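A single protein chain has been omitted; all remaining protein chains appear in their positions.
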Amino acid sequence: MGNGYGKLAGYTQVEELGNVETPIILTNTLSVGTAVNATVRYILNLAGNEDVKSVNAVVGETNDGHLNDIRGGHVKEQDVLEAIAGAKSGPVEEGNVGAGTGTRVFGFKGGIGTASRMVPIDSVGSYVLGVLVQTNFGGTLDVNGAPVGRELRRSNQDTETVAGEDGSCMIVVATDAPLSSRNLKRLAGRALHGLARTGSSMSNGSGDYVIAFSTAYRIPHGSKETVPVPPLLPNGAMSPFFRAVSEATQEAIYNSMFMAETMEGYGGHIVPAIPVDKVIEICRNYNVLHLQKKLD
Amino acid sequence: MGNGYGKLAGYTQVEELGNVETPIILTNTLSVGTAVNATVRYILNLAGNEDVKSVNAVVGETNDGHLNDIRGGHVKEQDVLEAIAGAKSGPVEEGNVGAGTGTRVFGFKGGIGTASRMVPIDSVGSYVLGVLVQTNFGGTLDVNGAPVGRELRRSNQDTETVAGEDGSCMIVVATDAPLSSRNLKRLAGRALHGLARTGSSMSNGSGDYVIAFSTAYRIPHGSKETVPVPPLLPNGAMSPFFRAVSEATQEAIYNSMFMAETMEGYGGHIVPAIPVDKVIEICRNYNVLHLQKKLD
Amino acid sequence: MGNGYGKLAGYTQVEELGNVETPIILTNTLSVGTAVNATVRYILNLAGNEDVKSVNAVVGETNDGHLNDIRGGHVKEQDVLEAIAGAKSGPVEEGNVGAGTGTRVFGFKGGIGTASRMVPIDSVGSYVLGVLVQTNFGGTLDVNGAPVGRELRRSNQDTETVAGEDGSCMIVVATDAPLSSRNLKRLAGRALHGLARTGSSMSNGSGDYVIAFSTAYRIPHGSKETVPVPPLLPNGAMSPFFRAVSEATQEAIYNSMFMAETMEGYGGHIVPAIPVDKVIEICRNYNVLHLQKKLD
Partner (left out) sequence: MGNGYGKLAGYTQVEELGNVETPIILTNTLSVGTAVNATVRYILNLAGNEDVKSVNAVVGETNDGHLNDIRGGHVKEQDVLEAIAGAKSGPVEEGNVGAGTGTRVFGFKGGIGTASRMVPIDSVGSYVLGVLVQTNFGGTLDVNGAPVGRELRRSNQDTETVAGEDGSCMIVVATDAPLSSRNLKRLAGRALHGLARTGSSMSNGSGDYVIAFSTAYRIPHGSKETVPVPPLLPNGAMSPFFRAVSEATQEAIYNSMFMAETMEGYGGHIVPAIPVDKVIEICRNYNVLHLQKKLD
């Protein structure tokens, strides 16, 4: 889904069965095998799973080989298991964390970012849609339409210029809205619009994937009986979700940059954080700083 | 879906929205435009549709240009409208009827065929699955495994030999089981297994399509509200449906031949009906005549 | 391809065979059948095609039912045949022409737009990539990042507000670069990025399709012999084409608006042209008017 130059594990079974049966793991390109192994081990060892013999681990990746000694294979199964054990609700850490530690985006330090939207639905109240991104791609940054990347390059703030165009973005979308697997797939497709709006080059070497899931219902593993599922939202209710996922993806990508810090990594490579004060100045010059407030 | 050398109209919207909003029409390759026009007209003229401005006509086709003066464009919109008006429940006419009038299959006269299966589901009772086919393809006929095509060729009963390999099969699957659009798509995919088992060559020029729909629930057009849908069958209940659709498709293809009659058509071309008595004899020699009875 | 709420005819065979065998026709939603009929007739009547019995007409559409009496079926086969006969090289007419006559976009008059890019390839010189769009969709217009739609709404220039969100964009991409059918499909996917960057809402009712073709080689119809094809560009050469198609699509959409004129149509509906002078003023305020010149 999206641009397929990537090693997302678990893709075909999610497409076929419409469900996710493991935590979703993000890592670097060459650690997918290790992350699959750890995830499989985690599921096999859960109480009640003593007879489970099949696990479809979902593992996404981007390539952090500029800052990370990626060939060294430093991610171990234990790291993945600790990440799963440490998962918790509450605010999401952003920037140089987890699989975002070594990524870069638009020539600056990237990482993990997140954003969300409330989606009001008549007669139901509203649903929440959240997006988490792992940003690691090239292009020329636009912020709310302001050509931030070009302006920074003019003023020599872009120390590494565009640093190559290739690279990828992993996008995970979660919602508590009761959506069918088909509408979740449509929703995932629209997240790429938010990516496009940031100025991503989506080049030949891009592996931009989106996986979307709903927390509104659970699918008992292997059941042959009809499962009570809450009434699902129809196609006609999807437009505000499509807008929400596009906006939240765009914002999550910005957050991944604004929360990241300059990093010195493997081989002495340095990738600077984006200069947030300069970004604010440029956005002010382009009249887009308080876009939401001023215009909505 | 299946092999895409064909002109099935309406495909992408069915894939996107998971619903069918018109009768499903079958016709010949060069009459798809006319059938689309007629179907659109039919929907626009239904009471209550005075403001409808969008119709996704689903029209399948095979190429009957050997027996039919297909370039003459003899199918008129009125023919399609009469076919819709004449649709009725009860036994389905088979053989040289409708869009099957001019088709040929395995070198013999083909046409419309149908078959169905009951699918028992614990604690629910059972569901019905029906298949209707429009057969127009080459290959070498197997009947329940007996190499009928080869034997007939040996005894010179195959007057036109294989008559070219290209050609297509349109397959329509209906069930009263409450299946999601995703599982209906999976079901459609398995119908091709039944086609494969008859000896179809599925050549480069094949346009073999399957469309599967459920009558268990209706999707109100354009609704933005949550729709009451019956509980859907889970993935784990699909295996007997997959077997049923494969078997029923295979049987429907046989029925399309056994019910067809020799036809003389355009340009004096004659396509013979398959000699059913010879088929029975061959099946008897190969011990497959009463396969279901003897072995199940 | 893209968002599938639409009636694009000919899709599956293009996907299967990787070729286009007719002119590509654009029309309105309810005239697809008529356009298919006309295109089939055109191909059948070409000298040398006396024995042709199969034609895969490629017909795209958007829904102009606000300005056009779409239910009236005013497009006749003769109109389509005249359009084919009148096709010529040279500058492309834009705005309220052809299938763009009755469309609207971002609450303003839309239509046909076009743009192109040169794509330099080392050691080869350069290739041309052209995009033609038929714009008929909602959302909030951004021009080079400036929030033109929001500003116009503030100053009451947006007379019909957003006029609904649904609607579609047909995009046709042509290049003289020798690309494989697989890379043409990838190229088509990236055109949607340009669409996203204009502010399209890509709502539930969107049927956004892209078809991309190469003029670098012809595929003889029905040949069984190896065809001399020029050496194809490899995956590694695709990134500049991806950027080109995204940019040209964005620009073509703007051109479809800037060249359109206010129209009074069916039922007295009036759709205003976008006030170009106001757009220029807003773009100037947002510093994006001479973006290309100033910053590249």
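Quick notes on this structure:
Going by the order they are written in, the chains are A, B and C; count residues from 1 in each one.
Methods note: contacts are C-beta pairs under 8 Å (C-beta built on N, C-alpha and C of every residue); 3 or more make two chains touch, one makes a residue touch a chain.
What you see is a predicted model, and the numbers here were worked out from it, not measured in a lab.
Hidden from this view is one chain, which touches chain C at 16-19, 121-124, 178, 180-182, 186, 219-220, 222-229, 231-237.
Interface residues of chain B facing the missing partner chain: 3, 142, 144-147, 150-151, 154, 165-166, 186, 189-190, 192-194, 196-197, 200-205, 235-239, 242-243, 246, 285-288, 291, 295-296. Along chain A, the points of touch with the absent chain fall at residues 3-13, 15-17, 29-30, 32-38, 40-41, 44, 52-57, 63, 65, 70-71, 73, 207, 209.
Going forward, only the chains that are shown with their structure count from here on.
Taking the definition of touch as given, a chain qualifies here only if it contacts chain B and chain C alike; those chains are A. The best fit of Cα atoms from chain A onto chain C calls for a rotation angle of 180°, in steps of 5. Chain A and chain C, compared by their mean Cα positions, are separated by 30 Å. Multi-chain contact residues, meaning those touching two or more other chains, occur in chain A at positions 186, 235-237.
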